[in-house]
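Here's a structure for you.
A protein chain is absent from this complex, but the other protein chains hold their places.
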Amino acid sequence: MTGWVGRPLARKEDARLLAGRGRYLDDVCRPGQLHAAMLRSPHAHARIAGLDAREVAAIPGVHAVLTGADAAALSHPIRPLIPTAVPLDDWCLAVDRVRYAGEPVAAVAAVDRATAEDALETIRVEYEPLPAVVDPEAALRPDSPLLYPALGTNVLWHDVLAYGDVAGAFARADGVLRERFEIQRYASTPLETFGAIAEYDAGLDAYTFWTNDQRPGLTLAILADSLGVPQSRLRLITPDIGGAFGNKRRPAYLLVCALLARQAGRPVKYVEDRLENLGALMHACNGVMDVELAYRSDGTMLGLRVRDVADEGKNLISPTQHNLIKLGNIVNGYRIGAVSYEAYSVLTTKCPSGANRGIGKPFMCFAVERAVALLARRLRLDPAELRLRNYVAREEMPYTTPPGAQYDSGDYAATLRRALERFDYRGWRERQAHARAEGRLLGIGIATSVEPAGTNLASYELITGRRAASGSAEAAMVRLEPDGRVRAALGDPACGQGYETVVAQIVADELGLTPADVHVERGFDSATTPWLYLSGNYSNKFSVTDVGAVVGAARAVRDKLLRIAAHRLEAAVDDLELAEGQARVRGVPGRGLPLRELARTAYADVLGLPPGEPPGLEARHAHQNPLAQPLGADRTVRSQLVFSNAAHCCLVEIDRLTGMVRILRHVVVHDCGRELNPLIVEGMVHGSTVHGLGAALLEEFRYDANGQLLTSTFMDYLKPTAADVPDIEVDRLEHPSPFTPLGAKGVGEGGSIPAPAAVASAVEDALAELDVTVRSLPITPERVWRWLRGR
Amino acid sequence: MKPAPFDYVRARTLDEALAALDADSKILAGGQSLVPMLNMRLVRPTRVVDINALPGLDGVRARADGGLDIGALTRHSDVLTAPLVKERAPLLAAAVAHVGHRAIRNRGTIGGSLAHADPAAELPAALLALDASALIAGRGGRRRVRLDEFLVGALTTALRADEILIGIEIPDARGAGWGFAEVARRPGDFAIAGVAALVQGGRDRCDSARLVAFGAHERPVRLRGAESVIAGASASAALGEQAAARTAADCRPPDDVHATAEYRAHLVRVLSEQAVRDAMSRTAG
Partner (left out) sequence: MTVARVRLRVNGHAVERTVAARRSLADLLREDLGLTGTHVGCEHGVCGACTVLVDGRTARACLLLAVQLEGTEVTTVEGLTPPEGLSVLQESFRECHALQCGFCTPGMLATAHELLAENAAPTRDEIRAAIAGNLCMCTGYVNIVRAIELAARRLAR
């Protein structure tokens, strides 16, 4: 079944996006819609002693106001992913306490956003400030201010998970490398901010939401719980989404809109502005990782001990994701037989944490790859050689790591070798030596990583002790309409990954059509798109589950078409094929029926159907990736399912006088298995790598001791521009996964994972004469200057 | 992020603009600094006076004395490309190239930048190095203020609430060597620190220098210690370094989220050396 899958087709969705005819959330206008604004706490931590919103109603153009007390009266608390030891209530607005600067305390709906913001200024809130806690290690201490005194701690999860003979590995070791690494808070900040429109139908007691939420399955569960309305009376629709990368979800905002809409009797739209987005939507966890790497003197890595403190901000709803993802990938691409992982998921009075591109893995990879680089330095081994000695070999695949991840396929050594070759590693080492002689500081950095796809929700049982959700699955629909044309829909809303094109390619191959013949629905509509709780855009899961759902649905339609054709043509099903828009007898050009004709039978002329065949040509299929398994008794689990891999080589030059770091080249060789659309795949590699470069050199959410965000606009929170990064050079290997229907693996997060480590190694290499160790990010010019000065 | 409400006056004449100004009003020229502050409600004027329609306030004109008159409403992108600027004040063109990005430069004005007086901005510093003067219109008439006095502090100038900056006068700088260097986190960002240099002299001697650092104090600051090293000195390869060694005393750089005072002081030193060297290589000889 080859043909369209695998081709670098230009995208179907581009024509409308280029012409400005995309339809993003803020482009959707519902009749009579009002605009909401949110009043947000100026304090990082405070009791709300009083709130007076009575003046709001007097402002012309204001139609509804919602306070925390209203939210508590009108909705149920948002159910957390990880139940806490003591039940804690978290509503869509702060009720009696605020726990980060920017936390919403009230909301207003008015005829326009400006009026709503004017109205907010009349609301008087009496705050009694409490001490902030902004450092995660400080938040662990028994004397720390507590976000939830009833909990008695700021720690939402603490555990030590050990696999293999850790004590033995460390005892046998010739040496142990010990380092502490830190990573900053940053976020992928899609260019379109998050938003929603809620509409309430009083007659049906039903809600409709338009939103750029990337996890509709999860959000619909929360909405139903909190609004006390069954999902059958909720509808959630996603329009075009302007990037997501994990950031695009905040069910609380949908609840605020819903409650305002109900009060006002009109639809209510809320779109966060950029300051709200940067300060209050979500940040990837910052944190600290203490790493101990036990090794033999020949460089063989024997064991890994990690203490990982993840700073979740005020995230009661979905903490521990970063820890869990790091655990599942902790040995990276290496054959390390023993692992101990101590996790802390800690609350602080800062913006809530959330998923980000790479979610936890950029830090995991930074820590592990830095440790490997430092080990190479210590043993005076070439960093590439050290890696090659320790990689899981291609022949060992599928290979199960101590925590239970199964690396399905790949040749990590070949990936690295190709990267070094494409980079001209030897050549650049020579040029570097010449440059050094001239006083120039050139540096070369290498980093490699695995890139998982799919998340098996059973892994959360490690934390909660029970299984509420599990596996990794997605649903899709393929339908021939009565006019014989094809329509497909996917439970995973596209956020820029080109699903309208790739899904069309897959369906076209299955049905003997061209991608132009297959209309793929833009986005998600819970009324018509098949969906599961697990539906959504996360964890690189497209290749792992979505493809299977589409293939399954397409094949079901294909099989039915063939059965109907066989019946009408009086031929055997096995003698028939779908090609060029027909069902035809293989090798007999005249004997065939166009799909339109088969649709006529299926939908109109139903007496012509084979006996027992029901009318219609539509299939809905949900695909569960078979690799997902329940938690093992030894606490191993396949928390993620298939594994791509990549090697990055980075060349930097450092200005001796200013400390400025310039990235001269960045080469990526990656292997994501079968590339469904190489053009789209390469674009993902470019974009995800630049995310990593931004994290390495520019991006940082910095807080002061009082929990005030100092980098609160795009003037201070620095995103990489076209002038900051070079062309990303990309090459590929292709080791298909044996465990996905088309052999594809994940690719969306890819470059964001090893890129920061590659840059860090390059900078360290450039400063080799100074014996500098890069242990944290971002690498600012000032930090480099201090290294150059010797302190 | 929508502004608080304000009245809007689109002035057609200078007198109309001046009459509309009061303590609670803001002048709208390019808007590239004002409008973000309006959007964030960091400023809440009761009235915005749009001066973009005022005639005759834009343009670059040659002065008889060899200098330039630049209308306050001249857009950065026009300053950047004006042949007269390249010819008579290339330091200014060099500075403007660092201001934001094209879309910002198309709207932002030289007068707006000067009146806004961000301590890390390129233009006020370059103009100070050029010994420019601000031409100011008020209800009582006009006045001319040299930039040394015009730039008072961070975001503070000698402009009164009922005055409008209408032009900038740049004296003859032909034959002077110029240098401009800055460090910013990304191209187009505000500088962490920078130096604008203008050196008068010949091939063998430097007569005088004006060295201005930005991002190094509450306002663009003359590096007088460094200037005194250069004044009257014979031109040598080491002169830049010698001058740079004397910059610290004149700086009082801020500590902020992007850099410490110490790093900024260091940058002023290395950028001074570079700017002086470049300026010396450009003096007519």
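For reference, chains read A and B in written order, and residue numbers begin at 1 within each chain.
Following the convention adopted for this analysis, a contact is a pair of C-beta atoms (placed from the backbone, for glycine too) under 8 Å apart; a residue touches a chain by one contact, two chains touch by 3 or more.
These figures come from a predicted structure and were not determined experimentally.
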Quick one: which shown chains sit in contact with the chain that's not drawn?
A, B
Contact with the hidden chain, among B:R61, B:K86, B:R186 or B:R252, goes to B:R186
Given the contact definition stated above, which residue among A:N286, A:Q432, A:T455 or A:Q497 touches the chain not shown here?
A:Q497
Selected residue (touches chain absent from view) among B:E16, B:D50, B:D162 or B:E241:
B:D50
Footprint of the hidden chain on subunit B, which residues?
1-8, 10, 28, 31-32, 35-36, 38-40, 48, 50, 52-53, 77, 100-104, 106-107, 186-188
Residue by residue, what part of subunit A touches the chain that was omitted?
10-11, 13-15, 17-24, 26-27, 114, 188-193, 240-243, 245, 273-274, 495-498, 679-680, 682-691, 713-715, 719, 721-725, 727-728, 751
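We adopt the following convention: only the chains that are shown with their structure count from here on.
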Complex contact set, residues of subunit B against subunit A:
1-5, 40-41, 183, 185-190, 192, 257-260, 263, 266-267, 270
In the complex with subunit B, residue positions of subunit A that touch it:
112-114, 117-118, 121, 273-275, 657-660, 698, 702, 710-711, 713, 715-716, 718, 720-721, 723-724, 780-782, 785-786
